[in-house]
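Sending over a structure as structure tokens; questions will come in a sec.
All protein chains but one are shown at their positions in the complex.
Per-chain residue numbering starts at 1, and chain names A, B and C are given in the order in which the chains are listed.
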């Protein structure tokens, strides 16, 4: 499926609709403050629909979504964080949509656990919201990478970490926020909501200790 | 009233309306994140209207509600947690509606107090929001049971605990969430809101100590 | 003005509009969970418009507001907490509207400081939101009384405390919530919002210590 075809190939318009759905959902929850955050959906094995630089994601329109080549040259309107999306699509054909959000508990916990390099989520029923997890008796280790303004270098580090990790649907960038994905925009919305709930619960549990 | 008749018998359509009211109320409060949660209302002593598996409760429609036999064979579209609803209806004829939600304080406190097996709520005026409680000078002991993916076994444990407990309108499953009920969907909505307020207050009180 | 006339006399319809404005404002903020809370506005020195027992304040309509005598016999649809409203109107002719809400920080702090009998708010700029306060260099001592289901007795205790206190626009009932008033419904809405902000700030400040 890295050859340009995909079981889940869709038109730019359909992909853009998924991008807008994710962006508006995140905007309504205040997860993309101050025009931060970015969103994408795979069109096929070769290209993806990605939010352009500078857009207010809470009010995103189709005109602010570009069609970017997954492994080609950088699109002139691509945001600085586009490589973090595109490298994910290149590395894992099961990834159909990606969201990057600045939810508060993600940002706080990403700094607190940066030295450990991961955040362990364990025993919560809502872990079952992630595709393929069928029991709360699960340990999910969310990778945490240090922040880096060079997103090509950061993306390479992320992919190296993910290759070595057990399967997971997201990772944290320290002091920065959360990347989360799924097979479709709908799955990614569910995963965003699951991460926000789990990380908020985790934050409360740690604070009380 | 376990013979199929009930003082409060209602049509499937009326029961479904109550289920939708509870689901939308909980959805607006973010108590059913990531398509979690489920809701039901008794039709009579024999059947109940229950949310089907996989529905997004915040946008629940009547088509996603099934009519399930309280003591009969499992409905093909029943969610895995349906037994936790149906066993309650079988055990207590005064139960008219049941909500299962993942409110944040319920989830955090259910883990913190799991070893004690119960959470004690005492002295709060809002305890009077529960049917039959007329003074804040009340001690409410909310049972906490360990989580279990086998919901037949979990339901049996819950009913055993409830038979030994003082009357209560809900219980916690550790790391999972809250079950809450009442004589009607309206009462159950009031009880949901009361539990959320009381558990949030309790969480703040404990955290400050 | 205790003789039945008042500088601010208004019709029942106008008073009811003020009651509804306060109730809906509080409902939108989740300050009246589970049908708790009650609201009133003075009509003149003799009668006041008061929410009836059992109403859902967040959706309050005029039909759920009664005209109650300030010093007369109990209205058949009066809520149990009506005396706490009516005694205030009898004691202080400057009181034009009263709100009783269960805001979370009010409830938590009322228990934490119950033994001291008061909560001290000091140095916050927003103290100036209260009518007559012109500088943050103010110490406001909010009385806290123990909760009591006998509201005639509770009201008498409250009025005794208020006679001995420096002027204040509200008091706390331990584990229960906040009473707040002003010259008009509009002032009382401003005072509600000020109390909620100040008590939330106070709760954060105390928790961090």
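By definition in this document, a residue touches a chain if its C-beta (ideal position, glycine included) is under 8 Å from a C-beta of that chain, and two chains touch if they have at least 3 such contacts.
From a predicted model like this one, the values you see are computed outputs, not experimental measurements.
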item: Omitted chain's touching partners, listed by label; value: A, C
item: Among A:9, A:91, A:104 or A:133, residue touching the chain not depicted; value: A:104
item: Contacts of chain C with the absent chain, listed as residue ranges; value: 123-126, 129, 134-137, 190-191, 193-194, 196-197, 200-201, 204-205, 207-208
item: Touching residues on chain A - with respect to the absent chain; value: 33-36, 102, 104-105, 107-108, 111-112, 147, 149, 173, 175-177, 203, 206-207
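By our rule, only the chains that are shown with their structure count from here on.
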item: Chain contact topology (line, ring, star, complete or other); value: line
item: Most widely separated chain from chain C, with each centre as the mean of CA atoms; value: A
item: Chain A and chain B, separation of their C-alpha mean positions in angstrom; value: 33
item: Interface hub residues of chain A, defined as touching at least two other chains; value: none
